[in-house]
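To start, I am sharing the structure in question, which I have written as structure tokens.
A single protein chain has been omitted from the complex, and every remaining protein chain is retained in its original position.
All chains are identified by letter, namely A and B, in their written order; residue positions are counted from 1 within each chain.
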């Protein structure tokens, strides 16, 4: 039995009637990592949000989403709300804007923990400190008392991951978690995601346009363009034998860049030696 | 002009504009279109109900209400519009000087603006009327005196913004004179900002001036002005409340017209405001 099964998901704009995601189907097994790749505007984020029914009211969706054999569409908003955070935990692209700018970080953290686990402040704090230390955030207590603008994007991203750790969700939906970060923070964040997966055995849906990252972590890949799924399959085979021209193009551009990089490095090595 | 093109597409905006133009034209041509002399007293017709001869009835002195409303456009809308244009002109010139030349001129003008803007317009108007005496011209003078600072500041900001644009920089490098840069390149750009601010302050000015006329500080009797007509109607409010309807509707509709116009101008300037909600991927 699959953890999450999506059948013919379709999302369209209620006003303009424009279809943003065309009949999309995929499954996610327990503890696996699925990557959704594509250029910006290809409907990746909308697909992810549709899973947790988080799209704007002006967007409509149909199709079937089964989570542990439970049909999500028939759930009330209240039941769905219980699932968000507890079962599906999201990590957003830009940590800098993901927290209420006028509140300390801990406000959001404690509110979330209180909602799902009914922990009081003391316990939430203790657990968060543990979780934050395990994602390499030192002085956790101090950090929780800061405002978002006082922290860096990478730190906020890791705080989101730490919150996910504390909530122990079944699926983490990471929507371009590394795009807004510098290279070093990118590595850190991806490292933490990998660790979570190993330790907690939770599934990950990773939205990214960074094929390098995808290749390293994902078990399966879904390639999207203009709201349509072009290709899906397990990572090694997609990368080795891309069936679709667009996938080939993506992989080729990626390798052109890295080939160039390698060439440059070699040349400089040659110069040095 | 993009502003006008966008405005034409906005039905509510263009309707308001046409309505206001029509009202102003009626004010200008009041002597031709008014059916009666607005000052002619006709005691037998006191408080007469509307009739074919007097479409909106007659007031407490038997004067024709419709003619008074039409003539009232002059004091209630046209003169205010003129005062607004004058203060916009002063504000534009000052704002341009400050924004274009920067430096000490800029800081002097802006400090003067700070002082002017720290007085509430209403209070200064009352003070000026108190010192120079009662009369519409004094109120309008007070408005011009206070409002230009507001426009100067807004225009300075937009000049600063546009002056950074590449082609203005380019015009400077190839040695165009200051005057031609201002006239040909910056003025058209800031014009739309001015239009938005001016149209929104027009409605507050109409309301304030009619309020002052209502208090008897504005135009002198027996001239027609909407605020004063309401003040006259208030005297007999308990027996003849219907006399408040015509001038009341006149003021409200003109003010609503200007409010709609300013909203539409704003949307015409930033078309993104209109879109329901942007789809963020």
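The rule we apply is simple: contacts are C-beta pairs under 8 Å (C-beta built on N, C-alpha and C of every residue); 3 or more make two chains touch, one makes a residue touch a chain.
What we mean here is this: contacts and distances are computed from a predicted model.
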From "3-oxoacyl-[acyl-carrier-protein] synthase 2", "Cytochrome c oxidase subunit 1", "NADH-quinone oxidoreductase subunit NuoB" or "Nickel transporter permease NikB", the hidden chain's UniProt protein name: "Nickel transporter permease NikB"
Chain not shown, its touching partners among those shown: A, B
Residue, one of A:27, A:115, A:134 or A:179, that touches the chain absent here: A:115
Among B:20, B:129 or B:224, the residue in touch with the chain that has been omitted: B:129
Given A:150, A:201, A:216 or A:241, the one touching the chain that is not displayed: A:150
Residues belonging to chain B that touch the chain removed from view: 114-115, 118-120, 122-124, 126-134, 203, 207, 210-211, 214-217, 227, 230-231, 234, 237-238, 241, 244, 248, 251-252, 255-256, 259, 276-278, 280
Chain A, residues in touch with the chain not shown (by the definition above): 49, 52, 54, 81-86, 88-90, 92, 94, 97-103, 108, 111-112, 115-116, 147, 149-150, 160, 163, 173
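Keep in mind that, in the parts below, only the chains that are shown with their structure count from here on.
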Centre-of-Cα separation between chain B and chain A, whole angstrom: 54
